[in-house]
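All protein chains of the complex are present and in place, except for one that has been dropped.
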Amino acid sequence: MAKLAKFSDPAHVIAQSVRSGQTSASDVCQKYLAEIGKKDDQIGAFLEVTTELALAQAAAVDATVAAGGDPGPLAGVPVAIKDNMCIEGIPTTCASDILGKWQPPYTATAVERLISAGAVVVGKTNLDEFAMGSSTENSAFGPTHNPHDLTRVPGGSSGGSAAAVAAGLVPVGLGSDTGGSIRQPASLTGTVGMKPTYGRVSRYGLVAFASSLDQIGPLTNNVHDAALVYQAMAGSDPRDATSIPDSGDDVMASLTDGLAGLKFGVIKEFSDGEGFEPEVLASFRRTLDKLDALGVEIVEVSLPSVEHALSAYYLIAPAEASSNLARFDGVRYGLRVDPGADVETMNRATREAGFGAEVKRRIMLGTYALSAGYFDAYYAQAQRVRTLVINDLAKAYSQADVLCSPTSPTVAFKLGERMDDPLTMYMSDFCTIPSNLAGHPAISLRCGEDPQGLPIGFQVLAPALGEALMFRAAAGVEAAVGERIA
Amino acid sequence: MTITRDDVIHVARLARLELNEAEVEMFAHQLSDILDHADKIETADTSGVEPTAHPIALANVLREDVVRESLARDVVLAQAPAQEDNCFKVPRILE
Partner (left out) sequence: MVPSEKTIEFEPVIGLEVHAELKTESGMFCSCRNEFGGEPNTRTCPVCLGLPGSLPVINKQAVELAMRFGLAVGSEIGRAIFHRKNYFYPDMPKDFQISQYDEPICRGGTIEALDSQGETFTVQLERAHLEEDTGKSRHVGGGGGRIHGATYTLVDYNRSGVPLLEIVSKPDIRNPDQARSYVAELRAILEMLEISDVKMEEGSLRVDANVSLRPKGDSKLGTKVEVKNMNSLRSLQRALEYEIGRQKAVLASGDSIAQETRHWNEDEGRTHTLRSKEEAFDYRYFPEPDLVPIKPDQAWIAQVAETVPAQLPAARVRYFVEEYGVPAELAGSVIYTKDMADWVESEIAAGADARSSFNWASQEVLAFMNDSAIDFVDVNLPVGSFVELTELISVGTLSKKLARNVVADVLRAEKHGTGPQEIVTQQGLAQVSDTDEITSLIREVLDNNLDAVEKFRAGNDKILGFLVGQVMKASRGKANPNTANSLVKQLLDNSAAG
């Protein structure tokens, strides 16, 4: 079993070292670019390595340090950006043929904020086309391989960023999470992946999949780094009307508060039964035992509405996607296939050639769900189910401070294994979807591995705007799990 | 919910997709399966439940009526698959 998993230096250590002038950002950058050059052929995490941009940004960081300035909390930290976020002048593909050579004339707010915090963008990473998938196999440019076992998927849709972090190609990756697309690949690659409260991080410049569910978040090696990157990105943005006003929370300060006094709620529906691999459940329980040994109070909570959550998700997300992806019509940018008849024929030929099977499937599903006569039965009903999920979670949070579950019902599966079975593939998101429907924050961190050495993820959920609490609990779990082996 | 081939063809036209024979067949099956699953959502008791559009209830998020610079035309048109007279060129439109 080919294994390329490796930890990079933690981002906060790199930043500290660059800020203090001990290390130059340019040296850090060169080192990681070399690592990418050496290993990425086998992993396929990157769609584009932005060498020039990275070296220029690193030089700018070094110049700031040399001038006695502070480049920011992510000084010189190499980051990989999922290729559904825009960077001015760098092609954004969404791992689709339909965008052609499209180059955005603007940069996503989240990326802009990382750069102004001193981060260095080393490349754009692979994903399931338009973030639709759970394996990063639905990419027009080929799959990404899991560094823990190259014959397996890294999860998805942010599989490129997750694999890049897991292989030590970068200390930080950015992902987007619509139904679990950060947390599930984090779980399958043994990294930390975090989805903020909906509206915490601006979506401006993130190519929309499902607008009411999408959130950008970090993939890192440890909880501390995730908090650091989150802190740098979070905050209201006048360009995103759904971004929420700043709270002034300091998540960094909460990291060291420890677990004392925190009550964990184990989500009953996600901790037994069908579809869960025994090794996943066993590892999850072992982690609970460790918490218990530390004196953490653990209770069981129930979210009865999760029975309908997957259905709600697979109605809302495709419905919004069908509308969001209408603009890829061959008129203004990207691919055009023109059989030489009329504009509708051109639109249809372009979309037929430019979209992959999963994207077409979801566009079809979403168009159907919104078409005349079905709106109320499908989209509106799914939105009411969101309310049920929120109500259930509110009840659970009256019994516990944070909730927990395995992140993914399974460890990384074999490439190709689920490609012809969309329903089974959709089950990958079973434990992650409720947080998207409710808009709540959640984080996945590695709690163990199966006998083959495949990572298993532990998910911590918190109420809306509860990032500080969530990071505190996750840091506590991370410490309880103990020393990690790459 | 059974999705017929005709349903698939109708929806494909709404969605501006030109599906081939094999895809029509495949989607008829897969969409039926997925919707069979999704249809269970009907059984969720949502009487008296308001839909949630956004988890955090914001209102009146507005911008001031201020003009900012537009994009340079050559930047905009550089991305166009076809152009003429500084406009985006498309095949004829059938009404």
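A and B label the chains in the order they appear, each numbered from 1.
In this text, contacts are C-beta pairs under 8 Å (C-beta built on N, C-alpha and C of every residue); 3 or more make two chains touch, one makes a residue touch a chain.
Bear in mind the structure is a predicted one, so any value in this text is a computation, not a measurement.
Only one of the listed residues, A:V77, A:L99, A:I267 or A:A473, touches the absent chain: A:L99. Which of A:L206, A:L228 or A:L335 touches the hidden chain is settled by the complete complex: it is A:L206. Touching the missing chain, out of B:R5, B:K40 or B:R92, is residue B:R92. Against the chain not displayed here, chain A makes contact via residues 85-86, 92, 94, 99, 102, 104-106, 108, 203-208, 210-212, 238-242, 319-320, 322-323, 326-329, 331-333, 343-344, 347, 367, 370-372, 375, 379.
Within the entire complex, the positions of chain B that touch the omitted partner chain are 14, 16, 53-54, 57-68, 70-71, 73, 76-77, 84-93, 95.
Here is the rule we go by: only the chains that are shown with their structure count from here on.
Interface residues of chain B, counted against chain A in their complex, comprise 3, 7-8, 11-20, 23, 27, 30-31, 33-35, 37-44, 46, 49-56, 58, 61, 63, 71, 75-76, 79-82, 88, 90-94. Within the complex, the chain A residues that touch chain B are 100, 102-103, 105, 197-199, 212, 238, 241-242, 244, 305, 307-308, 310-312, 314-315, 322, 326, 329-336, 338, 340-349, 351-352, 355, 357, 360-361, 363-365, 367-369, 371, 377-378, 380-388, 390, 422-423, 426, 437-440, 464-465.
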